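Not every chain of the complex is shown here; the ones you see sit where they belong.
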Amino acid sequence: MDRSPVPPVHTERPSLVTPSRLPVPHTPEDWPIAAAMLQFPPHAADGTPVSKLDPEEWRRLLQPVVDEGFTHLELSTAWLPLGDLDRARLTALGDVLADAGLAVPGVGVVRQSVLHPERGQHNLAFSHRTIDAAAALGADIVCLGLHDTLTPEQQRALWFWTVPPDEAPADPEVRGLAVRRFRELGDHAADLGVELSLELYENTYLGSADEAIRFLDDIGHDAVGLNPDLGNLIRQQRPIDTWEYLVSVTLPRANYWHIKNYARLEDPAAGTVLTHPTSLELGIVNYRAAVRYAIAHGFTGAFVVEHYGGDGLSVGAANAAYLRRILPRTG
Amino acid sequence: MDRSPVPPVHTERPSLVTPSRLPVPHTPEDWPIAAAMLQFPPHAADGTPVSKLDPEEWRRLLQPVVDEGFTHLELSTAWLPLGDLDRARLTALGDVLADAGLAVPGVGVVRQSVLHPERGQHNLAFSHRTIDAAAALGADIVCLGLHDTLTPEQQRALWFWTVPPDEAPADPEVRGLAVRRFRELGDHAADLGVELSLELYENTYLGSADEAIRFLDDIGHDAVGLNPDLGNLIRQQRPIDTWEYLVSVTLPRANYWHIKNYARLEDPAAGTVLTHPTSLELGIVNYRAAVRYAIAHGFTGAFVVEHYGGDGLSVGAANAAYLRRILPRTG
C-alpha cells in the first residue's frame, strides 16, 4: 500500500463522564434532528437537474423525508445548488419546505473546497451566494469543508474512503489562504446572523481533532465553529485516534453535527483494518456518552443523521429515533 | 487462493432514478411479503422427517411465522418435499396453512438442480411434481435454480459462500440441456397457471446479471422469469458487478424476489473482500432505490425475506416491516 505517512495517533481514552444532571437547551422531542440528502440524486429520472424542476416536483421528491417522520432537513448543494437559484425560485423552495413541514437548520456546501487549485475562487463565490440563500431560507448554519470531488479511483470503489484521498497541501501559504477565506465567509455569515460549521474530514486541514482545533483557532472567528463528523475519521482504514479522544477534543467546539457511526474490524497483529457504515447504536462510538459530553460542554446545535450505504434515509430515521431516546431531559 | 478465473466485472453505476410517481399494483399493506424457511430444520426433535409429521405438528412448527406477523410464507422443499406428498397430505397441508392465515405466493425447490450429473433427471421429475403441488396450494410461482447441495468444504465453513462452489460446466450441450429442461418445466407451469422464477446464483448459468439475462433469453418462455436474488452475488468475496448494475439489468426481468442484504468490507489496495449478512437497511444495496426501480419496470411479484446467520425469521420480520415502510403508495 502506497499510503501517505501517517502521523502518530492518540491512543489515550479520556474519560467522557458527565454530571448526572445537565442543563439542556431543548427537550428530546424538540431538539432539531435533520435528515441528510446523501442518497438524493441531483437529477430526475429524465435527466433534468433538480434545479430545473418545478416546485411541485421538489415537493414530491421531499415526501419520503416527511414519510420517515422528519421535521428538519439539511439542504445539500449536491442536490440543488441553492446559491445559484434566483430569488423567485428560492421563495418557491421555501414554500415547498413549509408545505412539507420541513425546517432547514443548515445548508451543506458539498465537496466544493475554497482551496481547489482551479475552482477555489469559484467555490468561494458560490459559498458566499449559498450563505445568502441559507439566510433567506432561515437556516442557522452553512456547513463547509476542505474536501472536494472524489478521485476517479475513489468513485470506482465500493466505499470511497477505502481509497485514500490526496493529502492537504503542505505549503503554509495555502493554509493561510484557507484561513483568510473562511474568515471572509465568517464575516459575511455573521452579518446575516448565520454561523459556519467546518467539517472534520481526513487529509485536509480539518483532518484530525488536533489539526481541526488549530485551524479553527487560526481562523479565530466567533461565527465559525466545528462540525465534528467523527464518522469521516473513524472509517479510515488505518490507525486512528481513539473515539474518546476525538470526542473530548472536538465536541466542545461544535456548533452543528453530522452524526454517523461505523463498524471497525481490526487485527492488530496483521495491521488489518476494515470499516463499514452502521447505525448509531451499533458502531464503535458510544453516542449516548458522546452526546451527553457535547451537551455538558455547551452544544445546542442541530444533528444531521447521515448514513452511507444502503438506504441512508431509512437508517437516518432509525438514528433520529435513537437520538430522541437518549437525549437528556431537563431536571 | 485457487479460485476460478473471474470474468471482468461491471464497475459502472447506472442511475436508478425513477419518476416521483409510480403506478403501483399493490398498496404497501397488501403487497405479498413472505417469510423464508432457511432456518427451518427438515426433521423434528426426535428425527422424524417433517414430511412424516402430523398436520397438528406442522401447524405448531408454523406458529413462529404467524407470531412474527407474517401473512405469507414461501414453502421450501428443503423443509417439506411437497412434490412427494400424496393428495390427502397436500390437502391437509393446505388446511394447516389456511388455519395459520398463511398464503403461499411461491414454492422454492432448494438445491435440486435439473443439471445434476447423477440426479438431474430425478430432480427434473421432482420439479414437475412440485409444480403440481404448488398449483394445488394456490401458489403463483415455483422458484428453481441451478445450484445444488453444498460441498463438504462449504458445509464446514461458517458461511458457505466463502468457499467457492464448482463452476458451471463449460460444455454448450449441458447448457442447451438446461434450456430445454426449463422450457419443458415452463410449459408444464403455464398449463397450470403458474410461473417459474430462476434464481441468480454464483457459478451457474445464472451466475451474473448478464449471464442470467442471456439464459432467460435462450429459454424464451413467457412463464419463466427471474428471481433477482442480489444477495447471492454481492456476498461473493471477490470482485463483483456494482449493485446498481445488477439492479438495472436484472430487475426488469423479475417475477419473484428473494430479497436480502450484506455488509461488504473491502481493502482495494490489498484485494481483501469480506462479507456478512445484515438487514435490508444496513447492507450495501439501497433497497429503497432498488424496489422503486423494480416497480417502475413492472415488478408486481412477491418478496421473500431471506436472511442467513442468526435468527433469520426475526430479521426477516424486521425486513418485511422495512419493505412496507418504503413501498411506494399510489397517486
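Some observations on this one:
We just call them A and B in the order they show up, numbering each chain from 1.
The rule we apply is simple: contacts are C-beta pairs under 8 Å (C-beta built on N, C-alpha and C of every residue); 3 or more make two chains touch, one makes a residue touch a chain.
Since we're looking at a predicted model, the values are computed, not measured.
Summary of assembly composition: all chains derive from one sequence, 2 are present in place, and the complete complex in the structure file consists of 3 copies.
One rule holds for everything that comes next: only the chains that are shown with their structure count from here on.
Distance between chain A and chain B, defined via averaged C-alpha coordinates, is recorded as 39 Å. Contact residues on chain B toward chain A in their complex (touch as defined above): 11, 15, 17-21, 242, 261, 263-270, 272, 274, 280-289, 296, 322, 325-326.
Those residues of chain A that touch chain B in the shared complex are 1-3, 39, 41, 43-45, 57, 60-61, 63-64, 67-68, 153, 156-159, 162-163, 237, 263, 265, 272, 274-279, 309-315, 318.
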